[in-house]
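Selected chains from the complex are presented in situ; the others are not included.
Chain nomenclature is as follows: A and B, assigned in order of appearance, with residue numbering initiated at 1 for each chain independently.
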Amino acid sequence: MSKTHSAATGQPFTWTVRVYYEDTDTGGIVYYANYLKFFERARTEWLRAAGFEQHRLREEFGLQFVVAHIECSYQQPARLDDLIEIDLRVARTGRVFIVFEQSARRGAEVLATARVKAACIDARRFAPAAMPADMTAAFRTLPGFSPTP
Amino acid sequence: MSKTHSAATGQPFTWTVRVYYEDTDTGGIVYYANYLKFFERARTEWLRAAGFEQHRLREEFGLQFVVAHIECSYQQPARLDDLIEIDLRVARTGRVFIVFEQSARRGAEVLATARVKAACIDARRFAPAAMPADMTAAFRTLPGFSPTP
């Protein structure tokens, strides 16, 4: 994830995760796919902080987020019992998508960074659908929101 | 899983699984919850051999299997790259449930054994529902089927 892609500034939204046995592999480190779980937990908590739990999004609005694209760079391994902070910034938003910049840190040490494009879809038709205006308005009030102009 | 519980005899249904990084943990062995994935793959393949893929079960009949109870005994660890055979026998069937006896073997060496009670439910109401007669009839033709009289 090159620096030039990122215009996200300001305070990120941060969510802390603990590394359990379930997250590790026989290489003694966190399995690479499991960072995507950690990153999603942070996005989910950010949405929840905006008042939009995903089951509500589905039941009330018939909407669902799906990841359309991810780019992830692994820099340092995480290990059992580590306490990891997942930072989230919104880099861009559109009518039907949000681009997040996320990183996994152990203290000041960056373990992995990711750029994630999540698309809002109609849960039945599985086609792009506009995010509710209430939701995008709520985003603006959260830490981590700083899309490029 | 005590021997006295088991009246299952005859040839089991067998499904082979490979151990990948995703299945292991930092202890160098297959993570204990992942055996439940292996056991379910074998039950799914046994159902498929009977002509009942689970998405069809859901769409055509509005039915779904859920595990109501499992007892699992871990005897020897499995490791990365192991090729594991999952044996399945039907120990009992009722109108709304099946009890499976399963084991995980590496060659002749038993790694784990399980007794699993799967209940057939109405997928919407989440309440017990009778298995289709076609399905229980199909079961009788499969290896692994030998319920107590």
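Everything that follows uses one rule, which is that contacts are C-beta pairs under 8 Å (C-beta built on N, C-alpha and C of every residue); 3 or more make two chains touch, one makes a residue touch a chain.
Computed from a predicted model, the values in this text were never measured in an experiment.
**Q** Count all the copies in this homomeric complex, not only the 2 that are shown.
**A** Number of sequence copies in the full complex, not just those placed: 4.
The working rule: only the chains that are shown with their structure count from here on.
**Q** Compute the distance, rounded to whole Å, between the mean C-alpha positions of chain A and chain B.
**A** A distance of 35 Å separates the two centres.
**Q** For chain B, which residues count as touching chain A in their complex?
**A** 21-22, 24-29, 31, 33, 79-80
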